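With one protein chain withheld, the remaining protein chains of the complex are depicted in position.
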Amino acid sequence: MKLHEYQGKELLRQFGVNVQDGKVAYTPDEVRTIAREYGQAVVVKAQVHVGGRGKAGGVKFSPTIDKAFENAEKILGMDIKGLTVNKVLVTKAVDIDAGTEYYVGMIVDRNVQSFTLMACAEGGMEIEELAAERPEAIIRHRVDPITGLRPYEAREVAIRAGFKGNLNKIADMMVKMSQAALARDAVLVEINPLFIDADGTPLALDTKFEIDDNAMYRHKDLLDWRELEAEHPLEIEASKYGFAYVKLDDGNVGVLGNGAGIVMTSLDVVNRAGAKPANFLDIGGGAKAEIVYNAVKLVSKDTDVKAIFINIFGGITRADEVAKGVIQALNEGILTKPVRMRIAGTAEEEAKALLAEVNSPLIQMYPDMFQAAEAASRDANSAGEAK
Amino acid sequence: MKLHEYQGKELLRQFGVNVQDGKVAYTPDEVRTIAREYGQAVVVKAQVHVGGRGKAGGVKFSPTIDKAFENAEKILGMDIKGLTVNKVLVTKAVDIDAGTEYYVGMIVDRNVQSFTLMACAEGGMEIEELAAERPEAIIRHRVDPITGLRPYEAREVAIRAGFKGNLNKIADMMVKMSQAALARDAVLVEINPLFIDADGTPLALDTKFEIDDNAMYRHKDLLDWRELEAEHPLEIEASKYGFAYVKLDDGNVGVLGNGAGIVMTSLDVVNRAGAKPANFLDIGGGAKAEIVYNAVKLVSKDTDVKAIFINIFGGITRADEVAKGVIQALNEGILTKPVRMRIAGTAEEEAKALLAEVNSPLIQMYPDMFQAAEAASRDANSAGEAK
Amino acid sequence: MGILVNKDSKVIVQGMTGREGASHSRAMKEFGTQVVAGVTPGKGGSDFEGWPVYNSVAEAKAAHGANVSIIFVPPAGAADAVLEAAHAGMPLIILITEGVPTIDMMRAVQEVKALDAISRANGGEGVRLIGGNCPGLVTSGECKVGIMPNKIYSEKGRIGLISRSGTLTYEAAKLLSDAGLGTSTTVGIGGDPVIGTTFADVLPMFEADPDTDAIVLIGEIGGADEEAAAEYIGKHMKKPVIAFISGRSAPAGKRMGHAGAIIMGNVGTPESKLAAFAAVNVPVADTMPQIMDMVKKALNIQN
Partner (left out) sequence: MGILVNKDSKVIVQGMTGREGASHSRAMKEFGTQVVAGVTPGKGGSDFEGWPVYNSVAEAKAAHGANVSIIFVPPAGAADAVLEAAHAGMPLIILITEGVPTIDMMRAVQEVKALDAISRANGGEGVRLIGGNCPGLVTSGECKVGIMPNKIYSEKGRIGLISRSGTLTYEAAKLLSDAGLGTSTTVGIGGDPVIGTTFADVLPMFEADPDTDAIVLIGEIGGADEEAAAEYIGKHMKKPVIAFISGRSAPAGKRMGHAGAIIMGNVGTPESKLAAFAAVNVPVADTMPQIMDMVKKALNIQN
C-alpha cells in the first residue's frame, strides 16, 4: 500500500524523525488559512500516488498567502498521469540555499534478503535516475532485519556518503527511519530530499512510504488510508475477489490463468502472437466454476479487451470447472467477446463434452497454449481493425 | 521502579494482554460507585509497594456494593509493613472455581545473561516460596533478548508446564507479556494468578511489574508513576544527590564509602565489630568535599545512627577532600555524632593535617578499616546503652 | 535417488488439520510419500485420518524420526512455524504458504541460515528452508513434499527441474515427461522476494546427483537470482542447463502476481537475465516446447 507524502511523514514523525511542518487541505480556502497561520512562504504540494508531481506542476513555491491560494486553485482538480488531485499538503518553505539536500532510503532488497539502506549526497533527484546515471554515488548497506539499523552503522553510512552536519543527529534520524520501516512493515521508505541546515540538523522535506500488503493485517489503524479511487476500478474489483490482477496499458487481449508463472508466460505468448495483453489475472490454484465466472465477468468489463485467452494447466484446477464458469458467463449474457482456451490436465474430456453441448462460436478450446493465444490475438486484432 | 498492580496491568493491556477489568479508587465512596457500575461481586485490593498484601488483609472479596464500601473503609488508610494504603484497585471478581490458576513471569536472569520465562501450573503462590519448596514445578526458558519470545517457544513452555486451555491463546498472551517486558525495560513481570477459564481463555488477575531504573530515560511517560512517598525519606533525598543509598533496619552505625564493594565490606566489618550498619551509602569515585558534606549531612539525619564509619580507599578520591567535607559538616553544626574514618591513598597526609587543625573528638582517623569500624561500633553501642 | 528427498524421507505436516494441509497430506500419501505425523498446536494427542497429531514439531520429530517438514500454516504464523521446525533441528523445511509478510521472511531466513551454519560447524547436517510461496519439491516416483499434481511425477527421469513458478513447473514437468525425458527431482523455490533457497543453492546438488543429466531452470522477471545462477553455472557447472524466463513482456514497476516478479528500475529486467545466461552459454528457450529440443540437443538425444 502506497502512502501519500503527508501520511509517510506522519509515520516518520511518530518514530521521532524531524519532519517539516505541514497540513493537508482540500480547498484553496483551507490552503489560505494554513498559509496565514504559518505566516511565511509555503509550498503547496499535490498529494497523488504517482511520481514526478513536480515536473507535472503539482508542487509550487508560494511566497505569499495570495500566491498560496492561487497555486492551490491551480493544483486542486489538476490531472497528473490520469489521477485527479483532490488534496494538497501545505508545508513551511525552507531556504534550500541555507543548507544541503541529501537522500536516504530503505528498500526491501531480495539480493541481500533484507533491507538495504541507501544514502547519497545528491538529494532531490529520483533515486532510479541516480542509480542509472551514477550508481557509485549511492552508498548501500544491508540492514539486519532482526536488530534493525544501529547508530554506529548509521554513522558509518553517513560518513561514507559524505553527509555534512551533526553526525549523531543524522545517524539518529536514520535509525528512527529504520525503526519506522521495520515496525510498519515498509517495503520502501525514502526521505528525499533530506535537508541538513547550517547547524547540521536534519529535516525530512519529502518522503515516500510503501507498506507490505501481506502485512496490512497488523496495521489495521492504517486501513483508513487506503484510497480505492486511486487504483484502477477493475483492480479494486479484482481485489474484492482476491485475484492477483494488473491492468496493462494498450492491450486488447484479456488474459487469465492459474498461477503467476503461467499467466506471465501467457502474456509473453500473446505478445509473440502479435497482439497485446490487456491485463494479468491469476485465478489461483484449485479454482471452482464460480471463481472462473467472476474472472471472466471482470475481464469482460474491460472495454480494451476484444478477446479473452484462458490458459489453465490443471493439476488441482479441474478443466470442467473452468468450462462451467465460462458457460455460466455466456448463459448470463455477460460474455460477449470470444474466449480462446487451453485447459490441460484433470477432467479435460469432461470440459470438452460440456463445451460441445453449448456449441457457441464464442468459446473455443485448443490443444496447446500457442494455438489458443494465436486465435485470441487474431480475434482481438481483427476486432480492432473492424472498428 | 516498581509499579502498582493497576499500573502493571495497564502496561500489559497496552500490549494486548487480556487483563481483568478494574478501576482505581481513593475513597470508599469511589469504591461504591465502581462496585455499582460493575453490578457484580468485586475485589478491593490495596495498592502498595510491598508483597503479602493478601495476608495483611489488604485484599478483600466483596459480594455486594455495601460490602465493597465497608472493605474499602477498612483497607484505605491501613498500614501494611510500614506503608499507608491510600488507593485501592476495584476489580470484577472472578469465579475461581470455574477455571484454573497458573503462574507466568519473566525476570532478568544473570545466569543466562537474559530474561528467563517461568511458568508453573500452581498459580497464586508467591514464586519465591514455590521456588524454595518445589523448584521442579517451575518451567524455565531463556528468552532471546534480541528476538523476544516467539509463539512456538511459548507453546512449548505452556505444554511443559502443563497448562490446560487454548494453547494458542495462552502462548499469544505469553508472547505479548514478553513484548511488554522488552519494550518497557522490565526487570520483572509476573502474571500471578493467570486465570484460565472453562473456555480455555487466559486472563491476568494480578501482576507485578518492575522497570529497570537505568532505562527510565526512555520511559519518560511513566515518570509520573514514580511515588517518592512510598520510599524511605532518606532514600528519596539520597536519590536527589545521586547517591546509591539503602536504609537498613535495626542499625546504629552510619556507613559511607567510595564504591559499592568497599561499602558492602564496610557493612560486614561493622557487623563483625558487634554493631549494626544503619545504611549503605556509596559516594562514588572521585568525590569532592561537597559530595562528602552532603553524604555526612544525609547520614546524620538518620536518628537510628549513633556513630558514622567512613571508609575511603583513595585512588581518584582524594583524602583531603573527604576531610574537608566532614569538617564543613562539623563547622555548620550538622555533625553531632562521632565520625570514625579510614582514608587510605591519595593526599592522606594533607587530610591528617586538616583534621589536626580542627582537633575535634567527633572526628577521628584510623590507620585501617577495622580500627575505624571498631571505634564507630563502640561509640554507637555505648550511645545506645547510655540512653 | 534425486536430491533433497527420496523414498526414505519421513515427512511431518505443520498445519495438517487445516483445509490445505489435510488435502495435500492425502495427496502426498497417495503419491507414496512417508507422511508420518501432523502438527497442529492445541490438537496434540488426537488422530487425523490415521495420522498422529502433535502440539509441536519437536514432539513429532522425536516420536517418528522425521527429517522433512512441510508447512501449510496461515501467513501470520508461517514464519514462526519455520523457526519452530528449524530450532527443533529439522534438516529440511518446505514452506508452502503464500502471503507471508516480507519482514517475517527476512527474519526467518536469516535465522535459519545462522542455525544452518552453527549446525554444520558442529558437524550436523544443517537446516534448509525451501520457499515460501512455493509448490514444494518432488523426486519423481519416490517422494513428493509439495502440492504439485501427482500424475506428472509418477515416473522417474533424468532431468532436474528448478523453478520460481508453480504452474510453469507442472507444465515443464509434463512436457519433459511427454518428451520421454522425465524429471529426477523438481524443486519449486517460490515466487516471493525473500526465500530460503535460490537457484544457485540447488544447482550444485543437481551437479552432484548421479541421477540427473541436465537441468531445466525456469526463472522469471524480478530480482537477480537468475543472474546469480548464471554466474554459478559459468564457474562450477559441467552438466548442461537450459533456461526459460517468463514475464518477458511485463511492464516495469508492476508486480506480476508473485510478490517477487517485478522489474524495479534497472533491476529484474528480462534483458539482464538473458544477457547473463548468454554470457555463460546457457541456452534460453523462447517457448516451453523449445526447452525439450534444447535439452535433447544438449544431451545428444535424437528426436
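Before moving on, here are some points about what is shown:
Per-chain residue numbering starts at 1, and chain names A, B and C are given in the order in which the chains are listed.
What we mean here is this: a contact is a pair of C-beta atoms (placed from the backbone, for glycine too) under 8 Å apart; a residue touches a chain by one contact, two chains touch by 3 or more.
All of these numbers come straight from a predicted model, not from anything done at the bench.
Remark: the omitted chain is touched by one listed residue; of B:Ala56, B:Ala244, B:Leu362 or B:Ala383 this is B:Ala244.
Considering the full assembly, B:Val263 is the residue among B:Val263, B:Ala278 or B:Val292 that touches the omitted chain. Touching the omitted chain from chain A are residues 147, 150-152, 155-156, 159, 166-168, 171. Against the chain not shown here, chain B presents residues 108, 110-111, 113-115, 127-128, 131-132, 144-146, 182, 185, 187, 212, 214-215, 217-218, 244, 246, 248-249, 257-265, 267-272, 277, 280, 282, 285, 313-316, 344-346, 368, 370.
Here is the rule we go by: only the chains that are shown with their structure count from here on.
The greater number of contacting C-beta pairs, out of the two interfaces A-C and B-C, is seen for A-C. One finds 28 Å separating the Cα centroids of chain A and chain C. Centre-to-centre spacing of chain B and chain C amounts to 55 Å, using the average Cα coordinate of each chain.
Counting only residues that touch two or more partner chains, chain C has 107, 111. Each of the following residues of chain B touches two or more other chains: 147.
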